[in-house]
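Removed: one protein chain of the complex. Kept in place: all other protein chains.
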Amino acid sequence: MKIGVFVCHCGENIGRTVNCPEVSKACASFPGVVHSEDYKYMCSDPGQNLIKQAIREKHLDAVVVGSCSPHMHEKTFRKACASAGINSYMVEIANLREHCSWIHEDIAEATKKAIDLMRFAVERVKFNHPLQTIKVPVTKRSLVIGGGISGIQAALDIANAGFEVVLVEKEPSIGGHMSQLSETFPTLDCSQCILTPRMVEVYQHPKIKLLSYSEVENVEGFIGNFKVTIRRKAKSVKEELCTGCGLCAEKCPIKKKALSEFDEGLSNRSAIYVPFPQAVPNVPVIDRSVCTYFKTGKCEMCKKVCGREAIDFTQQDTFVTEDVGSIIVATGYKLYSIEKKPEESIYKGYGEYGYGKYKNVINGLQFERIASASGPTSGEILRPSDKTEPKKIVFIQCVGSRDESKGFSYCSKICCMYTAKHAMLYKHKVHDGEAYVFYMDIRSGGKNYEEFVRRAIEEDHVNYIRGRVSKIYEEDGKLIVKGEDTLAGLPVVIEADLVVLATAMIAQQEAPKLAQTLNISYDKYGYFQEAHPKLRPVETNTGGVFLAGACHSPRDIPESVAMASAAAAKSLVLFGADMLEREPIIAKVDESTCAGCFYCQKVCAYNAIEKKEIRDRQGNLKKVVAFVNSGLCQGCGTCNATCPSKSIELIGFNDDQIFAQINAFAEV
Amino acid sequence: MEEKFEPKIAAFVCNWCTYTGADLAGTSRLKQEANARLIRVPCTGRIDPVFIIKAFENGADGVLISGCHPGDCHYNAGNFHARRRWILFKNLLDFIGIDSSRLYFSWVSASEGKKWVDIVDGVIDAVRIKGPFKQYKKMNKEIEIPVAVEEGVSVK
Partner (left out) sequence: MKLGYYPGCSLNGTAKEFNSSLKEVFSTLDIDLEELNDWSCCGATSAHVTSHLLSVALPARNLMLAKKQGFEDLLAPCAACYSRLVSSQRELKLDEKMRMEVEDILEEKITNGLHIINLIQIFQKIGLDKLKEKKLVDISKIKAACYYGCLLVRPVDIALPDDMESPDSMESIIKAVGGKTVDWNFKTECCGAAHSIAHTDIVEKLCKGIIDNAEKHGADVIIVACPMCHSNLDMRQLNIMKHFEGHKPIPILYLSQLIGLVLGIDEKKLGLGAHYINTKPLLDKIKGADIPKSVPIEKLQKGVEA
């Protein structure tokens, strides 16, 4: 093997503390090295030409460059070598800058170390093999999990670009939390008015396959080639026959037994129901836990009144599988339920605020329903206990957020804004009412956000009190709110008619389970983890799986929409090519020695090890060996270190290469 | 006259956290002693215990292993496997005649350049106090293990 060595001075960066000509001279004497030189800037055009020239003239098989960190210019030198005709994986970099010249002062010591590092690289490159990048085909179809505003946006973006989308929603209707909101900040435009057209667009889009009342059960495969199993929960209604006339729900005798999820428990719903009138799809489902028929075998009222014979009590959950190339996770958030918790619960709850004990202590989403024209009070501000108009209302921010002792240390981000909105909506509807807001800090970063909060304070005369509430209790139909005004340094007692708690946004309960299914990571709160907080905010550590919206962290509508479009764009980038290219640093099994113990399978974090049957010509099973799925393998090499018979090697970092470096240590 | 002892340290570091952390130490011009030689692996999970034995056999006076913090592994779980492996392996080292206190572990993330420098200097100082590692090398010479890998080099 003919090896060429090139030592870069990096201007003075390396040259100042490392005697580069001496390094080059020393390298020339290493066995196998046929060419060695040093140059001021190896990464520059003339520098690269020196390498190319040497490759051509001396017919080099491999190249070692002593330069900056491989994270910096490995690609540059690989490309240069490839253009001169040697395989780009026959190039090794010795890090003479970050790991040597920049961190040492003594020239003799640094030069000696540089020579050692070069020797390591030269010994290693002797065991390099030409490699080709791996090409995998792409299924140009996307799965979107969650049909809230993020999922809707992502699905529409991808579908409008001409690619098919499967949209999975666990509830009977898409729309998510946004469909529950009354108005949106900072413009106070009606949430449903801007959302429902989008929902209909999803339903009618020829490229979008909407699977409502469904959940992702299993995911197999890898970037560009996922196979997803989806559970379609039994609706007890034949979707293809139902016209959405609503007669069944109207006639259902169960009217008061179930609380409406859509109205956050402030109203009741029937056993057969559509969550709300604008639901998409407008197909009812039967809640079997309350339905009389499923309990006693009698009733069948809905079946009797349905002219289309769409009711089917015998329906079972079914499973469908979909092939997709990318997955967008947009499963959203839920609210921290802050009632007093049992002793064993990990979250303490706020017993002192009396949520769950007093009817007139409600959370933010419940207030949205009360303020919403489609809500249980048709938009009139009436308190739940006696349906009277509250004249004094207290809003408490940061309930569960920014509170390590009873909730979560993070900021839920949207509460400052929606509380200002709530107070405003209240003042617009109850002119003689008084609104108080207890806050810790007002965090109103965002376009027109600060102005919005100022408007609530200055124009709508909402009383902002900086401090926390220690206790709420009910006396004679009034809620006594005890708190502290930290700016005035005084205790505050307010006799309120209604208290609205801005409770923390938290991750969905099933998020960790879904993360395991998708093989993505999640943080200690259950929020999904991005691949890089700055530069890869919508990607996950698993290729082809992207994040959108509040399943990643608390965020408002515009941010969720932006993130959804970003995730869609990332999917479309994937679909831009027919084949995916990736580094060939993956594990490979030597089938002749593999004993089939599958220790490698146990340690693989990517489920990349499969079982492969070896058969003779007659088709008799000879043995079962490990097989690496090159699409899934990410190249960590844990299997290589684990294999008892050394039958699996990590290409590019195999034992020979590393032992060569270790053996070179003898001459240090 | 005996020369002043300067320890040789072999450091196996993962590509994503510690190697990058060491890069950061370089970019920040954080000075450190020149006794350590880094060997880059993709992940601490890739490190076979035999690497460590071989490093001692080839003259290392101390071996340092460093990767991503537990829970931050670029490959999700490689460092967990590595950690489990070391817990078992450390006991075995003593058994085969290598002083296990010459083996060091640390977690250094890509942003902990300063921590890396402190660790490297700390290990070098500690090994300097321990003195050269002779026992195994002597044993090695006595039984004359042929260095198989060198034979395997085929110079075309």
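Here are a few things to note about the model shown:
Here the chain labels run A and B in written order, and each chain numbers its own residues starting at 1.
We adopt the following convention: a residue touches a chain if its C-beta (ideal position, glycine included) is under 8 Å from a C-beta of that chain, and two chains touch if they have at least 3 such contacts.
Every value quoted in this text rests on a predicted model; they were computed, and no experiment measured them.
Under the touch definition stated at the start, the shown chains contacted by the missing one in the entire complex are A.
Touch with the chain omitted from the figure is made, among A:E309, A:E475 or A:D616, by A:E475.
Set against the missing chain, the residues A:P21, A:G265, A:G351 or A:G652 yield one that touches it, A:G351. The hidden chain makes contact, of the residues A:S405, A:S592 or A:N620, with A:S405. Listed by residue number, the positions of chain A touching the unshown chain are 340, 343, 348, 350-352, 405, 471, 473-475, 480.
In this section, only the chains that are shown with their structure count from here on.
Residues of chain A that touch chain B in their complex: 1-2, 31-32, 61, 69-71, 95, 97-100, 102-106, 109-110, 112-113, 116-117, 120, 126, 519, 521, 541, 585, 603, 605-606, 634-638, 640-642, 650, 653, 655-656, 658-663, 665-666, 668. Chain B meets chain A in the complex at residues 8, 10, 19-20, 22-23, 25-27, 29-34, 37-43, 45-49, 51, 54-55, 58-60, 74-78, 81-82, 85, 117, 147, 149-150, 152-156.
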